[in-house]
Structures are given as structure tokens and as C-alpha cells.
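Here the complex is missing a single protein chain, while all its other protein chains stay put.
Per-chain numbering from 1; labels A, B and C assigned in written order.
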Amino acid sequence: DGPAVIFDLGGKFDRSFNESAFNGAQRWAEETGGTFREIELQSDAQREQAMRRLAEAGANPIVMAGFLQETPLSVVAPDYPDTTFVIIDAVVDAPNVRSVIFAEHEGSYLVGMLAAMASETGTVGFVGGMDVPLISAFGCGYAQGVVAVNPEATVIANMTGTTPAAWNDPVRGGELTRGQIARGADVVYAAAGGTGLGVLQVAADEGILSIGVDSNQNYLHPGSVLTSMLKRVDVAVYDAFLAGPDVETGVHVFGLEEEGVGYALDEFNAELITAEMQEAVDAARAAIIAGELMVHDYRTDGTCPVQMQ
Amino acid sequence: MDKMPKWADVVLIPLISVVLALVVSGLVVAIIGESPWRAMEIMVRGAFGSAYGWGYTLYYATNFIFTGLAVAVAFHARLFNIGGEGQAALGGLGVAIILLGVAWPHWTIALLAAVLFSAAFGAVWAAVPAYLQAKRGSHIVITTIMFNYIASALMVYLLVNVFRVEGSMSPESATFAEAVHLPNAASFAGFLGFRGSTPLNFSFFLALLACVFVWLLIWRTRLGYEIRAFGHSDSAAVYAGINPTKIIMITMIISGALAGMMAINVVMGEAERLVLDFVEGAGFVGIAVALMGRSHPVGVILAALLFGALYQGGAELQFEMPAISREMVVVIQALVILFTGALDNMVRMPMQAFFLSLRRRREAGARTPAE
Amino acid sequence: MTAHAIELKGISKAFGPVQANRNISMSVAKGTIHGIVGENGAGKSTLMSILYGFYKADRGEIWIDGKLTPIPDSQAAIRAGIGMVHQHFKLVENFTVVENVILGAEDGALLRPSIAKARRLLTELSEEYGLKVDPDAMIEDLSVGHQQRVEILKQLYRHADILILDEPTGVLTPAEADQLFRILERLKEEGKTIILITHKLREIMEITDTVSVMRRGEMTNTVKTADTSPAELAEMMVGRKVLLEVDKAPATPGDVVLKVDKLRVVRGGVERLKGVSLEIRRGEILGIAGVAGNGQTELLQVLGGMIPAQGGTVTLHNEPLDVTGKHSNGQTRRARGIGHVPEDRQTEGLIMAYEAWENVAFGYHQDPKYNTGLLMNNAAIKDDCADKMARYDVRPPNPRLPARNFSGGNQQKIVVAREMDRAPDLLLVGQPTRGVDIGAIEFIHKQIIALRDQGKAILLVSVELDEIMGLSDRIAVMFDGRIMGERLPSETNENELGLLMAGVTQGAA
Partner (left out) sequence: MDFLTIVQILDSTVRLATPLLLACLAGLWSERAGIFDIGLEGKMLAAAFFSAAIAFTTGSVWLGLFAGIVASVFLSGLHGVASITFRGNQLISGVAINFLAAGLTVVIAQTWFQQGGRTPQLATESRFGNIVLPGAETRIRDIAQQGPLGQVYSELISGHSILVYVALLMVPLTWFLLYRTRFGLRLRAVGENPAAVDTAGVSVVGLRYAAVVICGVLCGLAGAYLATALNAGFVKDMSAGRGFIALAALIFAKWRPWYALSACLLFGLFDAIGNRYQNIQLGEFIVPVQFMQALPYILVVIVLAGLVGKAIPPRAGGEPYVKER
């Protein structure tokens, strides 16, 4: 009875994908008047426990966000053939699992183009959160977008840390940003959860531009946040909740075409994005959708065609 | 002559302290607008109300027994090992290396190998701070904390760059071969209602065995005698011909090995693969467990059980009462540590006075008729 | 009759189940020296600590100069003009002398004026009373004798009219003790009142006007010193007749057991032993006399394997003994038949938290008779402990009692039992009776002589000249890391030894 969502270790208000997932569920609840169950994980060992509990309680579908859920789900899913599971950010090959993955590299490509066009110095920055392939994919897509606009451009990339604490270290995010500014960066893209808030803050203090991530963060520092790379986890959750137990299983890629990823344009950054920039980006977007432009996904081979510093 | 009976010291006081901690926790729960009674009931039922609950409670307790023993052993030599976290992480590395590197025919042999490797890896991670303490006087509290951070960085590097499965995003190793999966409670205690999904596994017995081992070591062997002697007085130890360097090294190696073996429960027994950050604070909880358990294996088992129950009961609490977040559970744990570990004299002092006055009255009563 | 400087009325104090003081009343006349004697654990220190406000009495009143004066804390005691030199000094080891003196008695919030004033006053005081100490020396660098001076200066600095001294001479050389008594007499002449706790009846007889005897928490007698005798006091303390003189037959020395040749020890950059050579034979007690800190401690520690030597050779029964290398430790010494009663029972000889039976195995825990296979045979150790406790008169004879719950004398008996009962070929003994009551002293001395009479060699180190003179068959005097000379007890006297101990050789004298 009713859908459920499992939030990963970051917690449901991580201002990153967990929060986005929560927003999607919330929107569904508000629009349909339905109720959903939710679990915030405390530890790794609880992943399976949480899935099993919800499945046994009759929740259907059960949505979970985060690539760390992949292995537990592949163990649990076969035990509950009548329950549909939805996993976001990973692929689990089972008949009752819907795998939703996002083409973050494509969205990042677009904001990379914007960054290159907005940059006066020809140097742009990237601050990642925890150093995992997913975040490298953000960075790599971004770098490709930058170089597409300005082949001479320099992309400075930093990861905040190697442990999950890296999602929550705005101070270090800020310091990294300062360093990047000193090296000439005048646009910095933060793909770092809570750490990104520090990035955006310093960018605003120093009078340079920043790019937010996951949800629309343009409002945080109007006039300083160039745009945000949207990753519509909320849409994925909302869709799954709306479809209910009969949600289509299999792998679903949320790319530009599905509006699963994209860049944010609103009143807070209207003055920063010129018509000309918008035009260029939209053209690229169309080309990617049409398959004319291939953005390399770091996750496929662990390499990036663009050298970052 | 003691001020009060031993049972009061060992059982009554911790019990009252835990109750106090729960009362304060209840207040916090009430303040955020939920019913403390219902919360309490959910926690107790969640932890002990079913084979399912017991499975998780004992699974967590297994971790805490290992890390608690690790801290306890070091305590006996007056060494404060805050490095359980890193030592356990390294233990996991040892487990993964040996289980992925060799095609084991059967879990029993694999378990032996895993014990050896997890212990050895944990021991090495403890031996470096121990050596620096013994030879260079570097404060072991600080070096072990530093080694936690270093271990964490090392594990990330290895998981991301070495162990990660081709094409997978998760920083985790491949799943171990079917043959080395440890039997879980369903297979050896299915009759108690444990199901196939329970995380409780064979390592639980290993933990109990470790308790027996530690008890024998500390209270029945010459080495344990020397460890305790050194812990009480290093000058006296030198008088007796006990070599401080040797004791520091051996004690920390045993301590690190015990912490490392925690990985068997999580990595080999439950996850069946090496995942990032699988220790999840068990190294720190071990400190509380050792202190609460008065560094005695039986005390460690009881304290580990309490913390296992808090973990599992807390998880259920969150499942059932969405308003209670996982941080609320952290608060409850903190209060339990505070009341049982640091504020225990708050209970003990009045209890001592009480038992003393009881005794006085008894003695007075015994004297009067004689006169 | 003048008012009493101190009057205690019905003082009682319990530490948990231990009744340390029971309904004690006592009065001390102004301008007199009052002695308190009693066995270890009789409650002397407790009573005085109550007077000083360190402990709070459960019941009872304190009257100072005829006025009821509640003393809830030391601040109140200081205000009432009471000063106390504790048995275990209460000094901050890594502070200087001035800092320790002004601590708690500073003038004003800033230190500089206080320190200047204290320095001036210290110079005055030290000239007036001959209490010389360097105001800027660190306490930890001072000898115990000097540390005690600091304690006394502290009290004088605070203008104490009533001075309590708890076993002040336990750590002093005879000369230092003498000097202390001269100072006490001067203070008495100035009208100050002094209470002196000591185990040495000679001191009581020498300096006090009145003396009280405590037994098991109660004050049993108070007498005029002039009306009593050491033997009588001893009997009042212990409840039986005590032999105050050491009674021993002449020695019959045999082969050489221990031969030490040019032993050198450097510790903390200082050369503590500068080439010590000596010999001890079977059936002989060699006493080492000397002021504390002249290398006796290091000599015992090297021979006992606690610290390595930097040079020299040692042979035991003509076999070399490794004193410089890796295998020089307490275990290998014991294996060669060397017993060692260390100077400090509380930090070396015993693990205070261990129960008596565990302490009985301390250092001998590798002994096969205490072990079965991998494990220790606790039952065997407990049996052995009960046996030793019975034979060495350890009270209470309870193997399960932690060492810290025994009185000093009984703690020492446990160490003595452990080290002597095996009849080691060579016994090293350091300060065997420091802080021990006379009953226990008598017992320990008897044991040492009995061991000698079994034909064992004994090296005795003590700062008590009486003890050295009474027990030794030969006396070697140490000064500044060297042996100044050897004497036979029958052919020397305290004066001559005292000069040697001060580094004065025959020629110069």
C-alpha cells in the first residue's frame, strides 16, 4: 500500500539528490493527497534491512536514491518479486527493478559551455565533493563543455575529500574556491552537496560567478550564481510514485531529452545569461539529443578526454 | 572492605544510569513533540521483540564486542587506543585481499585466513603508533587519531583505484565468491526464527571466542599479568623486569588485531564485499563499550549488547516515527555514554552512602543484643 | 595555666567503612612541642589533616586559643594560624621554590610584586633559621631534605603559629634531622606550638614536651615526655613489649658472592656512579650509608636490573653479570638468585591496585611453581600468599585485599616476604623501614639478620644511620657517586660516618 522512499546516508535534506528525491515525493503527496513511507539510512548495514522492511510492510514501489544501494538491491529484489523497486543513479538488472540514471555529463557539458562563455579570464574551476567516479563524470562533462567553447581555456578541478565528510565541508569548499580564483578562475562549478554552499558563498564574496548543482540554487546568491546544473531526481521519484506499482521496469536514462538534466534559467540569473549564450547552449543541447554531439561519460572507461588541472 | 556489595557496583549502578539516560532522552523526544512512551516501546520491541530484531542487535553487538575488546585490552596497559576505526578499516582490507585473492574451497578455511589477515592488518595499523609511543614518546591518542584519518584516505584510494569493479560506480570491491560466504543465523539458528536475510552470522561466535581469549589473556596469563602491572605502574613494572617497549607493542598489536577482526563480521559476514567506510563509528563506540564494561569481557559483552540494541532499536524508531531522525538516536547514545560512563558517580555516591548506612545499622543491630 | 593552643573535642572520622578516628580529644598547651606516636594506620595523619582542614571531621569540635573555631577547609586553618607539613609533600614539582611558597598566599592579582616580596622574605627567613634554599630552583631538582625546607618555609611565610609536622624526619639524614630539631626549638622559644608525628621514639624523647599515643583510631594515652620511656611508649603503641635494639650474633663471612668493579652509571646526563667497587661475602651484611641522592639509589637499581650501567663489571659467584646490555633486567637478576627490596615500595615494589596475592608473585610471575602451562596458577599463588602472610605476620592476613589497603608497614612486610622467603644468594635492600612503625621495624630487622645467618649476602642501603649501625657487619659510605671508605660498626661512630657522608675524608678532617 502506497509508495516508499529510502534516503541514503547524506540524509533527506542534503540539498543534493536526497533532498531532491524528497521534494519529488512531497510534490506527489501534495498533488495526489497520498501518503508515502520513508526511511533515512543510518548505516550501511541498514540498506538491506530498510528495503526488506518496506517490502514486507507492503510498500510499492520502493524508491531509493544513490549508487550505494546497488549491491544491496540486487540481493533483495529477487526475494520480493511482487514489489517494484526503483533505484536512482545505478543499474540493477532484475525484472522488478526500474533503474534510473542521469546523464550528468550532458547537463554538465551545457553549464561548462556557459561557464566558458561567461569567463573573462579563460580559466574556470570545478569543485567536486567526494572523489568518486560519479563526481568525476560531472567534472569531465563540464570540462568538455568548456573546451568546446574555448579550446584554450583552462579547467581547474579539485575534489573536496576522499570520505563522505567531503559532502559537508563548506569551509574546505570555500578554500578551494579561493585557490581557484587566485589561479585565475572566474567561474566555479560546485558539484559537492553541502560543500558547494561554501563554494557559492566565496564566489559571491569575491565577485566571481558560480554554478550550482542538483536543484536550482540560483536564488542563493542572486547575480552571482551563473546557473545551476539541474538533476531532476525529484522528477524521477515523482514519476515513479505517480505510476505506482505498475511503474515500468528496466533501465531509464534521464538525459537532456527527458529533461532529466539541464540548466536553470530564472529571474535570479536572467541578467547573467545573454541571449547569445542561451542560443549556443540550446544548439548544443539539440545536437546532443540528436546524437550529433557525443559527450564522453567518465564512468564508461574512467578517463576524460579533457585535461584538467 | 568495600563500601558496597559487588553486585550493586556491577549491575545496579549501570542499570540506574541507563534508566536516567533514557529518562533524559525521553524528555528530548517529548520536547520535539513525540511520545516518549511509544518511542521507548518501539525501541525495545525493535531490538528484542523478534528474531529479526535480535539478528540486527546481535550483529551490531558483534562489531562492538570486537572494538570494545580492542580498547579494553589497551586500557589494561593504560594505553588509550582511539584508532579502532582505522584498525578495523585496515582489517577489512586484509579480509578483502585474502578472500578476493585466493579461491577458497570452503568458508571454514577462508574464515581462518580472514581471521589471520584481518588481525594482521589491524595489528600493523596499531603497531606503528605503538612503536612511536614506545620509542619516540609520541602521544598514542594523537597518533591513533591521525592513523584513522590516514586509513580513511588509504581505503578510499584503494577502493576507488584498486578494488572498484570495472564499470561500477560504487567505491566497493567485487562480491566475494559464494564459497566463502559465512553461514548466517538462519542456517545455524533457524529454529529460533532467524531468516535468511538476517545479518547475524558466524562471526558472533568468533566475538564470543575473542572474549574468552581476552579474559584468559588478561587474567590468567603471565603476559596479561605484565600488561596490567605495566598499566598500573610503569616504574614498578621496570622493577619487576617487565620491558615497557615489549608490553606497549604487544598490547597494541593485540588491540589492533581485535579491532581488525571486526571486519570479518561486516565485510565477510554481512556485506560480502569491501565497502567504503564500513566501520561507521564502531571504533569510537568501542571506547564507550570498553569504559562501560569496565574493560572486562563480560562487561564488554553487556555494553555491546546495549549499544547493539540502541542501534537496532534506533533504526526501528526512525522507520516507525519519521519525526525522529537518526540524529535523535545519536543523542540517545550520547546520553547513555554520558550517564553510564562519565556521570556514573552521580549514582554511585548516594548508593555508597546508602549501603554504608545499611551496614552501620546492621552492625549496630548486631552489637546491641550482645551488650 | 595558659590557654590551650589547640583543643580537639570528640573528633570522629570514617573513610567509608574504615573508622580512622574515633571520638578523639586532645589538647596542646601553647608554646610546647607535642608528639603523636602510633602504628601505621592508627589515624595520626587523619587527625592532623582534620585539624588542618584537609579532611572534614564527621563529628567533633576544634578550639584554637580557647575559641571554638570551625575548620571546614585549609583556608580556615591557615587563617587560624595553623600550618602543616604533610607526610607526602604537597609541592608542585615543576614550579620554583618561590612559586610554591607564594601559592595561595599571593598579594594582589599580579605575580611580580608577590614574587619579589617572597624572595626578600625567603632570604630573611633562611638567614634567620638557617633554612637555605635557592628561591629559583625547581622543586624536582631539590633533594627531599631541601623540599622539606620549602614546606617549612611555606608555613613560616604564612605566619603559622601552630605547626604540624607529619613524619618529617623519615626522609632526612641525621644531620638534617638535627638541624630541623634546632629550628623547631627556636620556633618553640618564639611561642609557636608544634605537633610532631614520628615513628622514632628517640626523637620523641629528645624534643617533645608531651606525647600522645594512638591505637586503631583512638587516642589511648597522653603523657609528659619526661615521665615516660621509649620502651613504655612502644608498649603502649603496639600492645606488647618491643625489642628496640637489634640483637645479633657476630658475622661469619664466607666466599665472595658479589663483586662490583668500577661501576659507572649516567642518568639524565649526570654521572651518578663514578666507578664504584665493592665486595660482599656470604653471611655478611654490607651497609651503605650516605645522604640520599649520592648514588645509592642508582647502585641498587643497577644491581637490581632496573637501569643499565654505562661501564664496569659485576660478578656473582665469580660468574659475570650483564649490567650494561640488553639482558640486564629484573627477570634475569631474579633468575641468578638476587632478591631486591626496593627503596620505594609504593611505586616500585608493589602494584598498589593488585591484591596481595598478585603482589606476592610480582617479579616472580614467570616462576614455574606459579604457572601451569600457558596459564598462571592463581590457586597456587594464593596458597603461597596466605602462607607467607602467616609467617611474615602481615595484617590483615587476607590475600584478596588490594595492596593499597594495607598500612605502610604491612605493605613493606609483603615485599620483604616475597623477596626474602626464597632465600636469595644476594639480597638488595633499600630503606627497609622507611615510614614503618616500630613493631614492623623490629620484625623486618629480625628477618634480615635471619637471612644473613643462613649464609646469604645482603646489601643494605638506608639513610637511617641507626639502622645501618645496628644491622651492618661492614659499612661503606657513599658520597657523590663514590665509596668514600669502609668502616666496621664496632670501630666507628656516627660522627665519623657523618663526616664521610659529607665528603670529608680523614686527611682533611
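Note that a residue touches a chain if its C-beta (ideal position, glycine included) is under 8 Å from a C-beta of that chain, and two chains touch if they have at least 3 such contacts.
All figures in this text were calculated on a predicted structure; none of them were measured in a lab.
Seen in the complete assembly, the chain not on display touches A, B, C. Residue C:M84 is the one among C:I24, C:L47 or C:M84 that touches the chain missing from this view.
Here the missing chain is touched by one residue of B:M146, B:A177, B:L208 or B:M321, and it is B:M146. Touch with the chain that is not drawn comes from one residue among B:A51, B:L116, B:L208 or B:V331, which is B:V331.
In the complete complex, the hidden chain is touched by one of A:G24, A:G174 or A:G260, namely A:G174. For the chain left out of this panel, the touching residue among B:I42, B:A61, B:A88 or B:L132 is B:L132. Contact with the undisplayed chain is limited, among A:G198, A:G212 or A:G260, to A:G198. Of the residues in chain B, those that touch the hidden partner chain are 28, 32, 80, 129, 132, 136-139, 141-143, 145-147, 149-150, 152-154, 156-157, 160-161, 284, 287-288, 291, 325, 327-335, 337-338, 341-346, 349.
Listed for chain A, the residues touching the missing chain in the whole complex are 11-15, 19, 131, 158-159, 161-162, 165, 168-172, 174-176, 178-179, 181-183, 186, 194, 197-198, 201, 206-208, 220.
In the full complex, chain C touches the hidden chain at residues 15-16, 52-55, 73-78, 84, 86, 90-95, 99-100, 102-106, 108-112, 114, 154.
Methods note: only the chains that are shown with their structure count from here on.
Centres computed as Cα averages put chain A at a distance of 75 Å from chain C. With centres set at the average Cα position, the gap from chain B to chain C is 45 Å. Under the contact definition stated at the top, not a single residue of chain A touches 2 or more other chains.
For chain B, no residue reaches two or more other chains under the stated contact definition. Within the complex formed with chain C, the chain B residues making contact are 1-3, 216, 220-222, 225-226, 228-229, 232-233, 235-236, 238-243, 352, 356, 359.
Interface of chain A with chain B (complex): residues 11, 38-46, 48-50, 52-53, 67-68, 70-71, 76, 79, 89-90, 131-134, 162-164, 299-300. Contact residues of chain B toward chain A in the complex are 56, 59-60, 152-153, 156-157, 160, 164, 167-172, 175, 197, 199, 266, 270-271, 273, 275-278, 280, 311, 314-315, 318-319, 322, 325-326, 329.
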